[in-house]
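Here is the structure we will look at, set down as structure tokens.
The complex appears here without one of its protein chains, the remainder shown in place.
Should a chain be cited, it is by its letter among A and B, assigned in written order, with residues numbered from 1 in that chain.
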Amino acid sequence: MSQTLKAPLLFALVAVLILGTGFLQSWNTAVLILNMGLVSAVMALGVNLQWGIAGLFNVGVMGFVALGGLAVVLTSMPAVPEAWSAGGVRIMAGLALGAATVIAGVMAWRRMRSAWLMIAVLIVGFFAYRWVFDAGVGAVEAVNSAQTGYLGGLGLPVVLAWPVGGLLAAGAAWIIGKIALGLRSDYLAIATLGIAEIIIAVLKNEEWLARGVKNVIGLPRPVPYEIDLQNDPAFVERAATLGMDPATASSLYVKFGYSILFAIVLVALLVLAQLALSSPWGRMMRAIRDNETAARAMGKNVTARHLQVFVLGSAICGVAGAMMTTLDGQLTPGSYQPLRYTFLIWVMVIVGGSGNNLGAILGGFLIWFLWVQVEPMAQGLAAGIGAILPAGSPFQASLADAAQHMRLLTMGIILLVVLRFSPRGLLPER
Amino acid sequence: MDLLNAIVALSNFVIVPAVAYGAQLALGALGVTLIYGILRFSNFAHGDTMAFGTLVTILFTWWFQSMGITLGVLPTALLAIPFGIAGTALLVLATDRVVYRFYRRKKAKPVMLVIVSIGVMFVYNGLTRVILGPDDRNFADGERFIINARDFREMTGLEEGLAIRTTQGITVITAVLVVALLFWFLNRTRTGKSMRAYSDNEDLALLSGISPEKVERVTWLIVAALITVAGVLYGLDKSYKPFTYFQLLLPIFAAAIVGGLGSPIGAIVGGFVIAFSEVAITYAWKKVLEYAMPQALEPDGLVQLLSTDYKFAVSFMILLVVLIFRPTGLFRGKSV
């Protein structure tokens, strides 16, 4: 089948799956799948930029997504003035001291070539940093710890958090890429695997930053609240003309609001990605990918280009992370798991088609749909088999237990099957 | 100042736990390094294979316990380990036959195998959870301590106690035996040498008549054994939880890379380097320093460099430092 025909058909299939969910299950579920599908598609676009275009193996997607989530808190939540006056300045001074220590350490190494001096600088700096920083943290976390206990954010509109999330992720990616791509050979995979765990550890632990595992809830929204809609007579009336009760209508209205916003971001990023791909820059990236030696010989700075594309891809993941946290309305650092936020995105890209932006988006929707729907399907199947078994048999209970873990198994099998029979994905690059 | 108590406290809280943890990491890293050296890719399913091996061992342990078979003071799991290894070997050989072999025959690039291993990771992940659920399981039985803190205090009259758990003792002894056996195999037997030859120069090994299929099979068998032992020892020492095992991937990879990927000795040293740094940096040194320092200099804080939640950060920092200053790892692996 030619690709011009295959792509629309596959996207139509996704549409049918989502609409089918709406008709058979509930429209709420369908729109939820659509929204997270949009977010997943953005993440897949970011990973595809790195893997598909540049062959960079980023297994730290989770970290960049979480940084996007952090951006939402830092941008949109109101500041906590008491916390700032209690220890905010001290924390900032501590962080500045920490950064200065690292820079001084690097300088000591670069200028003096003395490892001992560097170690001495780092040790002294570390204790100074902890001395300044810890007291600040203690003071901030003591301020009304049940409700706040953190510095709060800037109180800006939440949509602004999306680009900020991209910036945060880009900054982290620049640091990690500078180290892992600048060595004699790449060590990006292990470096990103590590940095993602560290970012999650920071989010869980640094309560002054975003309340850690106490979670930040009630994040501001870019769309109206359901309760306000239900109290709006005009809205209730319009819902009635459509034959819907106000509760359902308001919930759908809010979710569709998100869908539209997310779709705008996705389309904008897709257009940018496609333009970049067909630009001289994109051609150069592919030239480097297909023959690095030749590209180097032609004077291309491969490492710098790789760093560039790694930062860009990570920034897109950061934007997606911010969108997701906005949709959730809360930041829960405990919920970030590599299987869900790193490796599942990889499954999306590989299944969709590495190197093909449309493929990555398709993978995002399709895999997300399956991720959500495999569990109820498996449960239905388990119930079906359970009904045949004698009532009260221990197998019934264990079958139901097993069903909830079937989604991991299924994702693995899907990935393996696609890799084997269509190693370039459903929508190959060319 | 009381150096003797300081040393005992240091042993109790840092050295003994780190030695046990280091041995577990070393066994895990040996598996990673063997797959990297011989099959030429990093196996992302490693942590989950470890979980599976432990799971099979747990099931056999329960079965033995239900029949009243125990090892007395030693954990029953030791008796079940051979069955765990057999189960894991069956699983990985079946996976190799059904999944990996196809790509090798296609002469697939190693990165392809890495992605394949991600798929395998998902499958194993689901499999372990379907069989035994995602929860914490404790399967250690027998005597808990070789020496407990109170006995030690009574014996020596010191203020500080030194506790050595049975599982820690078993970990170290088992690890030493397993590593000795592995090195004997790799350096002294014909099959072991042929595996090293295959890792060194595939073409020349093939032209010498070494069968790739056999090398691959034996590699998976050894990996199954190493990883099951590592997983069971870790589970006895702490507890079994699929997610924890999955997360062990990072310190295990870090250990293998720090030592030099492809170098078995490096994997062992790397395991201990990571374990000691992790324990030492996340340990609150207050107690040790109180004994070791003159009264006037005693610290008033906990003197904990990083909170225990940052233990992954430690493996990562060590990794970065080694990669920046010695990109091939401590033992000149195959990295460059």
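In the analysis below, a contact is a pair of C-beta atoms (placed from the backbone, for glycine too) under 8 Å apart; a residue touches a chain by one contact, two chains touch by 3 or more.
By our rule, contacts and distances are computed from a predicted model.
Novice: So one subunit is absent here. Using its UniProt record, which name fits best from "Amino acid/amide ABC transporter ATP-binding protein 2, HAAT family", "NurA domain-containing protein", "beta-galactosidase" or "Maltose/maltodextrin transport system permease protein"?
Specialist: Answer from the UniProt record of the missing subunit chain: "Amino acid/amide ABC transporter ATP-binding protein 2, HAAT family".
Novice: Indicate each shown chain that the hidden chain touches within the full complex.
Specialist: A, B
Novice: Among A:D186, A:D232, A:E375 or A:D401, which residue is in contact with the omitted chain in the full complex?
Specialist: Final answer for the missing-chain contact: A:D186.
Novice: Touching the left-out chain: which of B:Q24, B:S42 or B:T95?
Specialist: B:S42
Novice: Which one, A:R130, A:R289 or A:H405, makes contact with the chain that was left out?
Specialist: From the options A:R130, A:R289 or A:H405, the contact with the absent chain belongs to A:R289.
Novice: Which of these touches the unseen chain: B:L162, B:A205 or B:L236?
Specialist: The one listed residue touching the chain not shown is B:A205.
Novice: With the full complex in mind, choose from A:G98, A:G329 or A:P423 the residue touching the hidden chain.
Specialist: A:P423
Novice: In the full complex, which bits of chain B touch the chain not displayed? Write them out.
Specialist: Those residues of chain B that touch the unshown chain are 36-37, 40-42, 103-114, 190, 193-194, 196-213, 253, 257, 261-262, 334-336.
Novice: Could you please point out the chain A residues that touch the chain left off the display?
Specialist: Residue positions of chain A that touch the missing chain: 51-52, 54-57, 185-191, 288-292, 354-355, 423-424, 429-430.
Keep in mind that, in the parts below, only the chains that are shown with their structure count from here on.
Novice: What's the distance between the Cα centroids of chain A and chain B, rounded to whole Å?
Specialist: Each chain reduced to its C-alpha mean, chain A and chain B end up 30 Å apart.
Novice: Chain A touches which residues of chain B in the complex?
Specialist: Touch list, chain B to chain A: 42, 44, 99, 102, 111-112, 114-116, 118-127, 129-130, 133-134, 243, 246-247, 249-250, 253-254, 257, 301, 305, 307, 309-310, 312-313, 315-316, 319-320, 323-325, 327, 335-336.
Novice: Using the touch rule from the top, collect the residues of chain A that touch chain B in their complex.
Specialist: 55, 57, 59, 115, 126, 134, 179-180, 183-185, 187, 189-191, 193-195, 197-198, 201, 204-205, 337-339, 343, 346-347, 350, 401-402, 405-413, 415-416, 419-420, 423
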